[in-house]
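Let me begin by handing over the structure; questions about it come next.
What you see is the complex with one protein chain gone and the rest in place.
Naming follows writing order (A and B), and every chain is counted from residue 1.
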Amino acid sequence: MKRRPLTIQRLVWFLLALLTLFTLTILFFIIGYITAKGVPTLTPEFLFGMPERMGKEGGILPTIVATIYLALLAIVIATPLGVGTAVYLTEYTRESALTRIIRFGADALAGVPSIIFGLFGFILFVIYLKMGWSILAGSLTLAVMILPTIIRTSEEAIRTVPYAYREVSYSLGGTKSQTILNVVLPNALPGILTGIILGLGRSVAETAAVIFTAGSSLRMPRSIFDPARTMAVHFYILAREGISMPRAYGTALLLIISILVINAFAYILLFRLTRRFR
Amino acid sequence: MRNFITILFALFPVIFISFAGCRRSAETSLTIAGSTSVQPFAELLAELYMQQHPGVEINVQGGGSSAGIRAVQNCICDIGMSSRPLTPEEQNLQQWTIALDGIVLIVHKHNPVRNITLEQLQDVFSGKIRNWRALGGPDQKITVITREEGSGTRGCFEEIVMHGAHFAADALVQDSNGAVREIVASDPSAIGYISFGLVDERVSALAVNGITPSESTIVAHTYPLARRFLFLTNGEPDALARSFLDFVLSPEGQKTLADEGLIKAVP
Partner (left out) sequence: MREKLFEKILLLCALSAVTALFLIALFIFYEGLPLIFRIGPANFLFSSNWAPTRGHFGILPMIVGSLQVTVLALILGGTLGLACAMFLAEFAPRWSVRILKPLIELLAGIPSVVYGFIGVLVLVPLIRRTLGGPGFSVLAAGIILGIMILPTVIAISLDALNAVPLSYKEGSLAVGATRWQTLYRLTLPAAKSGIIASLILAMGRAIGETMAVIMVAGNALIIPKSPLEPVRTLTSNIALEMGYASGTHQEALFATGVVLFIIVALLNTFALLALRKKV
């Protein structure tokens, strides 16, 4: 009788390890393929140069700038709203009609396809609010897209902060807002940051919504009212049209490296912040 | 912690303000939108024009011929691009032919079939002929690839070949010339149609009714699937649009297009 659970465990361990290995192989294959094909293209001329001949030659600097602008602005807009929503849902209310509506709103928003965001962003921001194809329109659209992710992960993170922590804060005379800002949020930060990273990743990678709101102009954007082509859109156009495969791979590789850098940066930040509160 | 959040909130308006630039004035910017077939060429021309006229901004968007036509009709863009002829309802727009192009039927390099008639084309794309055997090829099911509904290339194809017949329900649909070419290049049983300017050595072009697509046959209109790339404006073009149009139709502009595989509209 005592042996069976352990045997089962070993079997399970083996199975899970295998599946994990399989998953990692797939994921690494994708990265490896892009890397192998893309590395030769990553020269300084490519990274800092301007595109020539519709992207067939030259570099991709405008797309890099565009991607950074777009993603950062989207996060800046979405994070306060998202974390605020999560805080409100967990700290200030019990289950009521209002919370159900809010939650339903966030969940439903998560399921809206990116193409509909693209449509919506196009008609509302580009046409109706006269922003034209612009970084602003793109960022606003992206912000709405990543909002549910940030809300959900922040909510999960805040929920897991033990009530005891809050009790201690109240017992020391802290007000609700003080408790939230000084105790709850710092402890929920890892989870919140997961949501932000996922959101950032989504912004950098999004194509459908961005094409219809930020446009696909290869010019160097100089303000948030300029249209811009992000790296993801550039890759899509290069690859689909067969304009320049090497550059397509180079762009894709740069995208992946960027995400890596973003994640690394976020983790360093995370480490520094949570160390203070351990 | 509170400081962190305060900073975050404070950054919001600061970033907003610092990112705000001025919008370009109408006299120095041009928006061109429409056919994805024409788009890469328009972008190239825009690039050259901007090199010669610093301070001018030209932005080129895709979206498809129909979208471009609608955009210019509604004054959302200055110039519309179309790779199909205008319908009677659209005739109120001014049109300029900037290049000649053809719709070429492509098959896999190893496909032995070399020629096809217009009637056979209609049967293949409507699903009546389903096997390459019927065309003199190997015993394989034909994989038909067509473009999406709003495509000017498809519209042109429908007009010249389909004559009201529906495309086969199980035809694969792709949204760009390049995508069609990529698929045909790797699938031995595929057939698709793309712009003449985009045919390269990875695919094999079919002759239609015995006529091989080439610059001479397209210009002479003996190749049945010849078409024009159009630039459209709503009424008379303003100064900047006029200047750009002149550039496109100039010898330099035309040569640029010819170098990329298109055929000059102005010989």
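We adopt the following convention: a contact is a pair of C-beta atoms (placed from the backbone, for glycine too) under 8 Å apart; a residue touches a chain by one contact, two chains touch by 3 or more.
Note that the structure is a prediction, hence the values are computed from the model and not measured.
A.B. asks: Going by the stated contact criterion, tell me the shown chains that border the hidden chain.
C.D. replies: Spelled out, the missing chain touches these shown chains: A, B.
A.B. asks: Have a look at B:L172, B:I211 or B:A258 and name the one touching the chain we're not showing.
C.D. replies: The missing chain is touched by B:L172.
A.B. asks: Which is it among A:V39, A:I115 or A:L269 that touches the chain not included here?
C.D. replies: A:I115
A.B. asks: Pick out the residues on chain B that sit against the missing chain.
C.D. replies: 62-67, 70, 143, 148-151, 166, 169-175, 179, 182-183, 186-187, 190
A.B. asks: Using the document's contact rule, name the residues of chain A that touch the chain not shown here.
C.D. replies: Touching the missing chain: residues 5-6, 8-9, 12-13, 15-17, 19-20, 22-24, 26-27, 30-31, 33-34, 80-85, 87-89, 92, 101-102, 104-117, 119-120, 123-124, 144, 147-149, 151-153, 156-157, 160, 162, 175-177, 191, 194, 197-198, 200-202, 204-208, 212, 232, 235-236, 239-240, 248, 252, 255-256, 258-260, 262-264, 267.
Just so we're on the same page, only the chains that are shown with their structure count from here on.
A.B. asks: Could you state the distance in Å from the CA-based centre of chain A to that of chain B?
C.D. replies: Result: the chain centres lie 33 Å from each other.
A.B. asks: Which stretch or stretches of chain B touch chain A in the complex?
C.D. replies: 1-2, 4-5, 8-9, 11-12, 15-16, 19-23, 40-41, 43-44, 47, 57, 59-62, 76, 175-179, 181-182, 198
A.B. asks: Using the touch rule from the top, collect the residues of chain A that touch chain B in their complex.
C.D. replies: Residues 52-54, 69, 72-73, 76-77, 79-80, 127, 132-133, 135, 181-182, 185-186, 211, 215-219, 222-227, 239-243, 273 of chain A touch chain B in their complex.
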